[in-house]
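In this view, the complex is presented without one of its protein chains, the others remaining in place.
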Amino acid sequence: MAEPLSPLQPVWRPGRHGNLSGGAGVVLSETRPASIVQVAAWPGSERAVIAAIRAATGLAVPDGAGGGVATATKAAFGIAPGRFLVVDQAEGLEAELRGRIDARTGSVTGLSHGRTAIRVDGPKAEWVLAKLFAIDFGLTALPAGSGVATQHHDVLAQIQRTGAVRFDLYVFRSLARSFWQTLCHSAEDVGYEVI
Amino acid sequence: MLITCPYCGPRDVSEYTYQGEAGRRRPDPASADRAAWDAYVYDRLNPAGEHSELWQHSGGCRSHLVVTRNTLTHVISSVAFTREAGRSHGRRGKGARR
Amino acid sequence: MSPRRTPDGGRIDRSRQVRFTFDGTSYSGHPGDTLASALLANGVTLFGRSFKYHRPRGVMTAGIDEPNALVTVLEGDVREPNIPATMLEIRDGLTVVSQNRYPSLAFDLGAINGLAGRLFSAGFYYKTFMGPVIGPLKGTRFWMFCEWFIRRAAGLGRAGHAADRSRYERVNAFCDVLVVGAGPAGLMAARAAADEGRRVILADLDARPGGSANWSDETIDGMAAPEWVATMLAELSGRDNVRILPRTTVWGYYDDNTLAALERVTDHKAKPETGEPRHRTWTIRTGSVVLATGALERPMVFPGNDRPGVMLAAAAERYASEFGVLVGERAVLFTNNDRAYRSAAALARAGAKIGTIVDVRDTVSAAAQRLASECGAELLTGRAVVATEGRSRLTGVTVRAFDAKSGAVSGDARNLAADCLLVSGGWSPALHLASQAGAKPRWDAALQAFLPPEPTQNWVAAGAVAGAYTTAEALRQGLEAGRRAAGSSDDRGEIGIPLAADDELDPAPAPVFEIRADGKAFVDHQHDVTADDVRLAHREGFVSVEHLKRYTTLGMATDQGKTSNVPGMAIMAAAVGKPVEEVGTTRFRPPFAPVSLGSLAAERHGHLKPERLTPMHDWHVAGGATMMTAGLWFRPQVYGQPGETVEQAYVREAKAVRGSVGIVDVSTLGKIAVQGPDAAEFLDRVYTNTFSTLPVGKARYGLMLREDGFAFDDGTTWRLGETEFLMTTTTVNAGKVMQHLEYLLDVVWPDLRVHLTSVTDEWAGAALSGPKARQVLEACVTGTAVDDATLPFMGIVRGEIDGAPVTICRLSFSGELAYEIYCGAGYGTHVWETLIAAGRPFGIVPYGLEALGALRIEKGHVTGAEIDGRTTARDLHLDWMLSKKKPFVGSAMMDREGMTGPGRLELVGVVSLDGRPLNGGAHIVENANPAAPRDSIGHVTSVCYSPALRRYIALALVEDGKARRGTRAFVSDPVRNRFGPVELVSHHFFDPEGKRLHG
Partner (left out) sequence: MAEYSALSLLRNALGGNRDWAPAWRKPDPRPAYDVVIVGGGGHGLATAYYLAREHGITDVAVLEKGYVGSGNVGRNTTIVRSNYLLPESIRFYEHSLKLWENLSHDLNYNVMFSQRGMLNLAHTPGQADEFIRRGNAMRHEGVDAEWLTPAEIARRVPGLAIGGSARFPVVGGLMQPRGGTARHDAVAWGYARGADRRGVDIIENCEVVGFLRDGDRITGVRTTRGEIRAAKVGVAVAGSTGHVMKMAGIERLPIESHVLQAFVSESLKPLIHTVVTFGAGHLYVSQSDKGGLVFGGDIDGYNTYAQRGNLPVVEEVMSEMVALFPGLARVRLLRSWGGIMDMSMDGSPIITRGPLPGMYLNCGWCYGGFKATPASGWSFAWTIARDEPHRINAPYTLDRFYRGAVIDEKGQGATPRLH
């Protein structure tokens, strides 16, 4: 069986680009998690869903808007009232979550193919993202682990801060290639490296 | 114009979709009261001043919000989820966002 | 004498030369020069021609208020017209041309307009050019004949057609305090707010922040003013909570303290860095704003006041002190206020001879008298300049006695030789942003100026914009404003205010705006609006400020009336005999100064919309498909072979489907996961038909109406589990259907436990159609059988294709035995290729939208061309789908008389009887009349050549169409000149019994 194909593949140019006079301001990559799953709770069962996420992944999602947590291989964050995006580099997360969340508690929706995960990492990450999103990416406004759902014109994006200068973006697959090109374009002035 | 989504915090108006007057009551689905349906589908209060209206945060959490906004000044005095009940989970803390 | 560079002084870098050209002549200047200062330093006085009379014009200001010296910047074929020379920094290789002149700036044929000056009075065009009422030039023809010439004479610079390939971008910034203007007040405000720990942005429109302190001779905090600026900037730029943006014009104050600014990033650079944008839009969302935007000096209105060499006093001072350019050797100052004496003194210090100071006031302050004598100038009080001499350069002025109270001019004329005339009519606070975010500005009779209004948003004004014209007061206000904006208490005492010496000059000008004497006296220099034009507007009843502006075009030029609005209103007020404030105020709207369209398009310049691609997109392109757009999507139109027309290609593709098997990419269909215990109930409410009875593992075709009862969208919905459905929508309506459903759940039925998620992108979809479709599946699907029993019509099975999990539903849009195969999008291309390989023995062809369309037209299936928002389910013969057992969205409204009565446009089939193609958009008539088409009874919505019927066929919406089946009519397409006989038939052209569905 073939590996899932990345929508970025034809425009994927590893290496350093743009104005590198100050080094690469950001490193851009596609993290390609095998599991991207949306979990949604019915009103009142949010805590049960948070507990299920913890049981399935070991991630303790804080109970607050946009609250989240990320490890090297897993991540989870709130994207809407009662809704969470849960990500795992490994396969099988959707089945695992379905096993723990029944229809009376909430719903589980597989999005592993439907969303493309793009990582923006580096000292200029906030600057580059500020060109595309009307979001305050300051560390006070968006602490590590937490996330936001927002948009760049026609492209909806769910963004989690997974480090002091690292952001993971989840965008619709069909628009990912165009978005990636826009992202690279926006990073040219600070220099970027694709890995 | 910024609308402060209870979940997402203040966001630019471009992230929202306007859905019109909030106070309209949809008649009972089986109702044959034409006047009530006419009013629901077509008639609008359209005030010059405070207006209770619906916005969907379509570019964010996709929740529908009831917003009270002054149509002369654009000043927003309140925002709440339409499904206020059971929305205890997750509100942006004050200070997390300006 | 000509203007010249002073031997020393100024904030330019005299050690380096910058070379540029103006109208083909090469000049040099220094880094730090504007085009205006550099050309003046080279002795150039003629910069442009005015809009209407084409009068020669020089430089009047040193900043963004410049009405006259507008130029076009060339970069190859790309043109940037109407740039004020006063704002354009020179750089090596800068190429600039003058504008609105023919054949040259020095000799302009358009100047002939000046001779007909009185004919071209305000509003003259409304009164003439109407032409004859009858005859060949009746109607609009005579006017359009005249207009052709008028348009060519009008306009300023010339824009080009060559595409601008520059980069533009936007940055979203968030801060606590935005300080607009980095003069003394702004610098103090920024530091005060930064001291409180706030995130501060300090924006200034000039290349050198500092405002008036850059050219002031004052001492601040024990330092020369420019030195103090440098110290402050160094201190602020060292803080990580402060961002300083030079060359950044804050131009728009929008709701909720959202401000828009334009940063000119590389206009001043000979070569931009990689990735640097030409312009950057800053969208700044801030807690509060300090407006420290200063004030603009305004000219006096008097005959000949537009002669090159007549310049605002402070502008001349700024050229001398900041740019090291002396605008004249022999100057006369004409003023109504004390402040301008400082300008005269500055010029005197720089080496000019100030022969005379002409002041309209009878008496002036001691401080002003002292400055006059320091300059060695003769002081003429109670006098006014009533005329100027010279052609394209000032040679002298005429002075007469003037009574400031009555405005009367009297006594003998005295001629004074002068090569420059400094004028000052007082100052107008730059309250544009304050007005955008405030109530009506208020008139201050003492300062003879409009001051900022009551705020409607969270801002505070400081410095000259608030009427604080002395540096000391500006510094004090700046500090206070910074603290207030930062949210700290006001009463912290005066900590570290680096006070400048308080000015003894009287800040209030005499209320004199115009000297009435013979000759054209310009109010709006760029648009050639004279004081007489203002009075004519009054005479004709155009008295309110808005009428004045609109009738005379006062203040509508590229400088937006920065120098002309207040004088114009004052002249109108005098004509009406009312105080200025009763004539009205101007409400300022964005932008404060013109902004490039590119900067607002930002990263979308050259990339208006993203491209939305299906998982198999690259395969289609490699496979020779012609792609077409559908909203943001790209979809294959046909997979044409060499030499084929589009029609030949889709006919070949469609025949293959009916004859054997074809495959089409349906990934663009909207797909919505509908999940939850109430999902079935929800679907019953939103679809016209019932879904709660649908067994798990089956799909059903559904129709949705809008609340108003008109047809909305259709598609199949699959029941994947007791509480899980997969809904499909049409491609174009996917987003609208999603929002419609979310609205109903969130607003109307919040009690239903249903979740909706867009999964359009999760699934790649391929439709496999044709009599051999099952055999193709059998050849490649594992893990499930696909025979009739396992997979009946509208059945769903799960299996694998070469290891990729797939969900297969047997449903048909083509009328053939057909299946839709869905898999994870990442496997899309792989599954597609596997299906094609499995289909190769059967001659499988991929088919595009055209063949898809032909197949569905043959079957009479409707799409967006028929469900166009105006048709009802009955119009489309879909009334069989309207459940009578339950209410649904639209059921209460769908039977209203306007939607059911006779005369509705109903769906019919159309068959071409002349063997020629039918065209979408053609109308249907009972009797064709190519010469005078009339009496349309409907129109053609979808067309194709039907390989099955071997005829050109179409779907159409025709008045009472159902009753017209079997009748003859005509297509009437005058736009394409196509008329021909047709037969109206049932829309079910092919296999109406649906036998082929079952193989």
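The chains carry the letters A, B and C, assigned in the order they are written, with residues numbered from 1 in each.
Throughout what follows, contacts are C-beta pairs under 8 Å (C-beta built on N, C-alpha and C of every residue); 3 or more make two chains touch, one makes a residue touch a chain.
Predicted model, so just to flag it, every value in this text is computed and none were measured.
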Chains in view touching the one left out: B, C
Touch with the omitted chain, as defined above, among C:Gly478, C:Pro567 or C:Gly598: C:Gly598
Omitted-chain contact residue, chosen from C:Thr6, C:Ser37, C:Asn113 or C:Ser166: C:Ser166
Contact with the hidden chain (one of C:Arg11, C:Lys562 or C:His939): C:His939
Residues from chain C at the interface with the omitted partner, ascending: 51, 78-82, 116, 118-119, 121, 124-130, 133, 138-140, 143-144, 147, 150-152, 154-164, 166, 168, 170, 252, 254-255, 258, 260, 283, 532, 536, 539-542, 544, 546-547, 550-551, 553, 556-558, 560, 589-591, 594-598, 600-602, 604-609, 611, 628-630, 706-710, 864-865, 868-870, 893, 896-900, 919-923, 925, 932-936, 939-941, 972-976
Chain B residues that touch the omitted chain in the full complex: 1, 12-14, 18, 20-21, 34, 38-39, 41-48, 51, 53, 55, 69, 71-74
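Here is the rule we use: only the chains that are shown with their structure count from here on.
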Distance from chain B to chain A - Cα centre to Cα centre, in angstrom: 28
Per-residue multi-chain contacts in chain C, two or more chains: 174, 285
Sites on chain B at which at least two other chains make contact: 12, 62-63, 83, 85, 98
Residues on chain C engaged by chain B in the complex (per definition of touch): 174, 176, 254-256, 258, 285, 287, 456, 685, 707-708, 739, 742-743, 746-748, 750, 887-888, 891-893
Contact set on chain B toward chain A in their complex: 6-9, 11-12, 14-15, 59-63, 81, 83, 85-93, 96-98
Residue ranges of chain A touching chain C (in the complex, touch as defined): 1-7, 10, 18-19, 21, 38, 40, 42, 103-104, 106-107, 109-115, 127, 130-136, 138, 141, 153-155, 172-175, 177-179, 182, 185-191
